[in-house]
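Each remark here refers to the structure printed beneath this line.
Only one protein chain is missing; all other protein chains are in place.
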Amino acid sequence: MKMNRYQADERGYYGEFGGAFIPEMLYPNTEELRQNYLRIMGEPDFQEEFRQLLRDYVGRPTPLYFAKRLSEKFKARIYLKREDLCHTGAHKVNNTIGQILMAKKLGKSRIIAETGAGQHGVATATVCALMGMECIVYMGEVDIARQAPNVARMKMLGAEVRPARSGSRTLKDATNEAIRDWINNPVNTHYIIGSVVGPHPYPDMVARFQAVISEEIKWQLKEKEGKEDPDYVVACVGGGSNAAGTYYHYLDNEQVGIIAVEAAGKGVDSGESAATSALGKVGIIHGSKTLLMQTGDGQITEPYSISAGLDYPGVGPMHAHLYKSGRADFIAITDDEAMAAGLMVSQLEGIIPAIETSHAFAIFDHRTFKPDDIIVINLSGRGDKDLQTYIDYFKL
Amino acid sequence: MKMNRYQADERGYYGEFGGAFIPEMLYPNTEELRQNYLRIMGEPDFQEEFRQLLRDYVGRPTPLYFAKRLSEKFKARIYLKREDLCHTGAHKVNNTIGQILMAKKLGKSRIIAETGAGQHGVATATVCALMGMECIVYMGEVDIARQAPNVARMKMLGAEVRPARSGSRTLKDATNEAIRDWINNPVNTHYIIGSVVGPHPYPDMVARFQAVISEEIKWQLKEKEGKEDPDYVVACVGGGSNAAGTYYHYLDNEQVGIIAVEAAGKGVDSGESAATSALGKVGIIHGSKTLLMQTGDGQITEPYSISAGLDYPGVGPMHAHLYKSGRADFIAITDDEAMAAGLMVSQLEGIIPAIETSHAFAIFDHRTFKPDDIIVINLSGRGDKDLQTYIDYFKL
Amino acid sequence: MNRIQEKMRSGHKLLSIYFTAGYPKLEDTVPVIEALDEAGVDMIEIGLPFSDPLADGPTIQASSTAALKNGMHTELLFRQLKGIREKTDIPLIIMGYFNPVLQYGVEAFCKKCREVGIDGLILPDLPLDVYQEEYEPLFKANGLLNVFLITPQTPNERIRKIDEGSDGFIYMVSSASTTGARDGFGPEQRAYFERIHSMGLKNPQIVGFGISNADTFAQATTHAHGAIIGSAFIKMLTEDGKTGIAPFIRSIRKSP
Partner (left out) sequence: MNRIQEKMRSGHKLLSIYFTAGYPKLEDTVPVIEALDEAGVDMIEIGLPFSDPLADGPTIQASSTAALKNGMHTELLFRQLKGIREKTDIPLIIMGYFNPVLQYGVEAFCKKCREVGIDGLILPDLPLDVYQEEYEPLFKANGLLNVFLITPQTPNERIRKIDEGSDGFIYMVSSASTTGARDGFGPEQRAYFERIHSMGLKNPQIVGFGISNADTFAQATTHAHGAIIGSAFIKMLTEDGKTGIAPFIRSIRKSP
């Protein structure tokens, strides 16, 4: 077995995917990052501050919780990795803590970010408040409407939320706007991308910051089950950052099955979907070669999902590679399936998941497991931001 | 120094406060609890399940976070006990975990609760979902309107939210309704009270469940500062449960200053206030003798605070005793002061506190501290439930 | 001998009526008492309204809220009752929550009761042990009987203790329920009535909660010495006013 088959190579490629397809205007910014990120991340004082903030500020380690009632229902040993308990309510903050420290090391004073569900925007606004940095968050107009609580949170935290009014007015368009801002502010600004997308070195850097998730799963599972390796790790995939973190330390251990859950929206073939692996072809989005939903003509398609955080037409290059290589099992879950799963988890375990996460709980109608299979599902975020959507959907 | 001067005695009295002033209809229920609670809490399997759920489900220990920017601003060593990171977003769940296990031990199948801010209701609905128990939460109509997100959460969790339509239609009235329900359902129902109020043994039992807060502070502070005892422990006081938990292990150590922060509403003397220590006289509310806001005629006054969780005309008997004995320093904070403090903490530390908690951050205009004073403030809950109030107030 | 104790000796089944002082109108307290007396009830409980009547159902709760809005308060009640003993000899009990009494001052309250001619108190949230430790001498000194409640859940042992500590009657709550009219009593209640009866308590028992008409009155008093009507009476008073009092009492009294 060759090691590191599923990690980025030096040039930021995962198999045929990845790289840095960026306008020259962005070259200095990404180059500065590329040349420094591994060195900075390796510095003891960086690691110390990163770890200390993850512990004292974010609340890590997050628990690995044995979900008794879910396990009984689906006849398997189901563990939940509780990223919903992170400060700000999702895994996103692992990455923003890392990147804000990176930005400080690089001498930046201004932070920009894009956001879909608003979780990454909140996580970015949070670390900017913590470090006293200026913060501008781009967010699609549609998402601003459907994720109002997170917009409010960003404002409370002192961030400016700028609406993206082009295209589908969702995550992809917010990302375009953020990139434009970065082009216009190449010297003092660091762009905190919120997932394992974008040009090299972002996918690798973000994956490394999120890797703390599987780092913890390993020793936590060892404590609980006497072994580090579950039979399956499961995560929802929007851009793919929570999934990357969940899989990271298991990527090259083929004993561990990898399940990636995408948003089928109203159905993979309905024309209103965000199931990138099923619907995508190789293409370039936001500086990265990856699987991409697009027209035959290469225009990027407007995706659809009830969950703002999965409503993205691409997927991180790591995941494109996991799909193409067959390393991961991709499952597409519809809006309806996800919503039902979200309600089920709420009422069985007392945990209201983010709608993104709810997709990951809907796999049990699609795959069967053995009673002694150990399944770790990453509970990437809490559903507070989605209450209105749940309420409207279920007419509660 | 006499030990346990500030704990409940066997009959549930803290000095002159406490006891069980209940209608005979409630006698069997509270008596069953009184006779069993200490024994059950002492059982190893109870402790094990309680501790395991606190760890794996609630996410304990919650961090003790050194707030660098707050410390710089106010020139003291300020630590925040991060109860906002608990599952469901506040300290309330420590108690509901304990009580649901207690209810199981007592063979109950139906749970009722009252709620003001909705945090206790959510925490109760959560543990009921976890244990598969029926759950009914009483909530004042006014609070239902101003804490909509928490109402939605309770419904998602499968609880029934019943509006209390009498009196000021807030917490006190919801408590009346819950007690009525308990009277009507004396056999199969356990009433999970949400604070250190109510008849004996509730104040003592809830305080013991919340005591995990100061239990953790002690060893966490030891790790960080080399000593277990801060100079001050600070908490907001509604009924007083987060405060009781924060003070618990320091009560009889008079080296540690105790600061209790109450809601002055529009001003202690404005007629719209919930500052019980300043405005209350000895009286009986919800089965307990304590300080109580009331007319000269003994009618309970309708309190007012912008924060639903502090909008209560009484205070737990432990706190009445801490006030009367001079052990604690009580500070009353207005709506405006609390809101400003909430915004300050959001923008300085990247943490949006519950408005209840925000009151505790407003003490710095009222007291001065020495630069090497170690102050632990209990960050009792997160502000997600209060976003609309913040937004409206600051016109964000 | 106290008027209550005297009344308890009478052979027939006692009908006791609860109403809220100052309801429907502030000045109705005495007229209602007079009308009840005239209609032939045996005993009257005068409700001292409280802002947070947590042991009461919606009907009595609403009447309390209304009475407080009307301006009823403790001192005023005593003022209204001044001279009542020139008008009637019917046993009068004040029923209320402990907090207003505490604020008035328990001693002052007891003295006033004696002054105006009150015979007893029902304070549901003043428990037996606190009463005995702190207040019994005050009550006794002022000739006031304190009435305690028992419910279907009260253990026999505790019933004996309450019986021991009482010397007027025992208020027997018919079922685990805040007050409010019911349709009738089921087998459980009847078993409970029988169980208590067979205990042979020294105090007579008056059943309360859930009595609304001749039927339920008859059922409740099969074994017990009498019964109290509260919610049903308040409901009638709300709908028909004071002129409804006599017909209402007649309807209860007529054998079913």
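Letters A, B and C mark the chains as written, and numbering starts fresh at 1 in each.
Throughout what follows, a contact is a pair of C-beta atoms (placed from the backbone, for glycine too) under 8 Å apart; a residue touches a chain by one contact, two chains touch by 3 or more.
Computed from a predicted model, the values in this text were never measured in an experiment.
When the full complex is examined, the chain removed from view is found to touch A. Checked against the hidden chain, the listed residues A:158, A:283 or A:353 yield one contact partner: A:283. Residue in contact with the omitted chain (choice from A:23, A:44 or A:226): A:23. Contact with the chain that does not appear here is found for just one residue of A:220, A:294 or A:358, A:294. Even with one chain removed from view, subunit A keeps its contact list with that chain: residues 19-25, 27-29, 166-167, 172-173, 175-176, 179-180, 183-187, 281-287, 292, 294, 296-300.
Here, only the chains that are shown with their structure count from here on.
Separation between the centroids of subunit A and subunit B, computed from CA atoms only, is 35 Å. Subunit C has no residue in contact with two or more other chains. Chain contacts: subunit A has no residue touching two or more partner chains.
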